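Only a single protein chain was left out; the remaining protein chains are all shown in position.
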Amino acid sequence: MWKKFRHWLDVRIGLDAIIQTQVIDYRIPKNTNIFYTLGFLAVIAYIVQAFTGIVLLIYYVPHPDYAFSSVQETIMTKVPYGWLFREMHTVGSNLLILVAMLHMTTVFLMGNYKRPRELTWLGGVLMLILTVVFGFSGYLLPWNQLSYWATTVVTSMPTAFPYIGEPIARILRGGDHVTGITLSRFFALHVAILPPLFLTLVGIHLFLINRTGISATPFGKADEERRPLTEYKRKSYPEGYPYYPSFFQKQMYMMMAYFAIMFFIITFLPTLYFPDAVNVPADPLKTPLEIKPAWYLLAPYQLMKLIPNKFFGITLQLILLVVFLIWPFLDTQEEKNVMKRPILRGVFLFLLAAWIVLLYWGRS
Amino acid sequence: MRYLIISALMLFMLPSWGTAGYKQEFESEFMTKTWAGVQVEENVCISCHASDRMKPEYREITEAWQASWHAQNSISCENCHGGDSKDAALAMSRERGFVGSPQPKNVPEFCGKCHIAIVTNFLESGHGKALMSGHKAPNCVTCHGSHNIQKASISIISEQLCTKCHTYERAKVMKQALFLTENKIEELEKNLDALKREGIYPVTDERNLFSTQAEFRALFHTVDVSLVKDRTDEFTSRLDKIDNNIQTTDRELKFRKNFAAFLMLTFAGMGIVVFLLNQSKE
Partner (left out) sequence: MKRRRFLKVILAFLGSITVFSFVFSILKFLTALPTRSADVQKLVVRKSEIPSGEAMNIIFQNAPAVLVNRPDKGFIAFLRTCTHLGCLVEFSKSRQKLICPCHAGTYDLDGSVESGPPPKPLTTIPLKIEGDTIIIG
């Protein structure tokens, strides 16, 4: 039965040839490690978000008078298993950002952004930015005290720019304060504008990976890429191991681990991403004692608090971001092995430590 | 070249850290702006009465009010005293409804502008009747204070307070009659709060609890012990209904935890199996 169906498809789209090249003959270099599965994991995490998000969309009402009760009363209390999808969505959003960051860090450390993979890196950084925008637009939607005030703080950060700052902040908020207009725009952003943008970037990213071939890490002996490359050649590894079942199994294993962690948090740490302020409806007249953005924005937030001049604070962050974005064009050295590049290692470790320190500092 | 850029960036960041101390400026610049429109509205009553030119006794009033339950619920001067809280010239004008501070006899009417049910019962009580006929009697302020009014609780009925006019015996009997019901209400309040922390939003139960509590307290103001005792059963059954709902919700929460744990175990199990499959091939 199955064979007949496959044959039917094969006559129409050449399925057998696709399976042959993409699955059976697709070989992965021998010296890859578990971190190579992180990209796939990020895609899975994103699919989970999309899926749970659509489920939540069925009952959510994006109006300030009804948003909180549609989440808290309807989804969390009244609808069966609504709590499951809401908690998966919230925990999942934090895990997604964590996975994306880990993926970028490992790609960076293994030098897999170098020629000819600069465009892949570029797409990746843009996707990270989009993911953070996803996070911060979604943060407002439950319309609780935490959402409202964290959004107030974050949308005020552009005002650090001299002339264009205020207009930017006003466009973001739809006015001078966070109101129902802000909610509508963030909802449109989160549900309708960002998804197709993100999907386009993912599509391009996956296409590029397939087209250029997997990059071998520089840590092993086999299959070092020869540099510099002056003409197109898809990298292939005839002596590598087949994608299916070996690498595929690694990916499945990571996916199970991801879900196990997600449900571990939901079972044993249910208040981790649900502090008390989440359960209080937004009150524009009462500012809670501690307003902080989400953890992934704490380091930039803390950095802005430290730098005396607001303008420099935000410009510095933008400069860092742009450097991050065009890094493959700045770092054109042939050496991929980070263990042989002490300066880069030092700078990286310093920035990582600074980021973590700022994060913890921003929490207090 | 690239290392020059990196080092320049590092040098840039270091002195910025040294000049930390701008947290305050950041917070005062960002946090107290009028984000939410009416957040820090100017109340002229408070501006005058809290200023240095005011007599110390008057300044104490604003401090006392700031600490009160009224203040936490955004009830301020003009809600009780009338007047215009936005216009300094007309702040205490009769035209704007300013009534000043009430005489002891008029205090129930003053507070009864909002607390209708309580005043109705109070005026029918021994305390109320004594007050209205000019005898030495308590009014609202006697037990609750005037500006630093806190959330009412059974501890207001105390030996110290009630023996100002008569023996504590009667008050003690009343306190005993109220005790169990008040305790139950407090317990239910705590349980509802705990539920809210878990993300459940028990709106109907919260409202029922509040209205039961309000009715019970209004009843107390008649200071009629037999009436309270007679109706205690009625109140207890209302509270029991709320308790049942809370228990049902507790069971639901337990089910949720178990369900999530079950899913965690299936995924962990699958992870282990895939791992083993992985190993056995190679």
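Going by the order they are written in, the chains are A and B; count residues from 1 in each one.
Going forward, contacts are C-beta pairs under 8 Å (C-beta built on N, C-alpha and C of every residue); 3 or more make two chains touch, one makes a residue touch a chain.
Everything quoted here is computed from the prediction, not taken from an experiment.
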Given that one chain is not shown, which residue among B:S47, B:Q72, B:N183 or B:S211 touches it? B:S211
Contacting the left-out chain: of A:P80, A:P196, A:P238 or A:P342, that is A:P80
Of the residues in chain B, which ones touch the absent chain? 113-118, 120, 206-211, 214-215, 218, 259, 262-263, 266-267, 269-270, 273-274, 276-277, 280-281
Tell me which stretches of chain A touch the chain missing from the display. 55, 58, 78-82, 84-85
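The working rule: only the chains that are shown with their structure count from here on.
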Approximately how many whole Å separate the CA-defined centres of chain A and chain B? 41
What part of chain A is in contact with chain B in the complex they form? 69, 72-73, 76-77, 83-84, 87, 152-153, 156, 176-178, 245-246, 249-250, 252-253, 256-257, 259-260, 263-264, 266-267, 270-271, 274, 276, 278-279, 284-285, 287, 291, 304-308, 310, 312-313, 316, 319-320, 323, 330-331, 343, 347, 350, 354
Which part of chain B faces chain A closely enough to touch in the complex? 2-3, 5-6, 9-10, 12-13, 16-17, 19-20, 22-23, 25-26, 29-31, 33-39, 74, 196-203, 256-257, 259-261, 263-264, 267-268, 270-271, 274-275, 277-278, 281-282
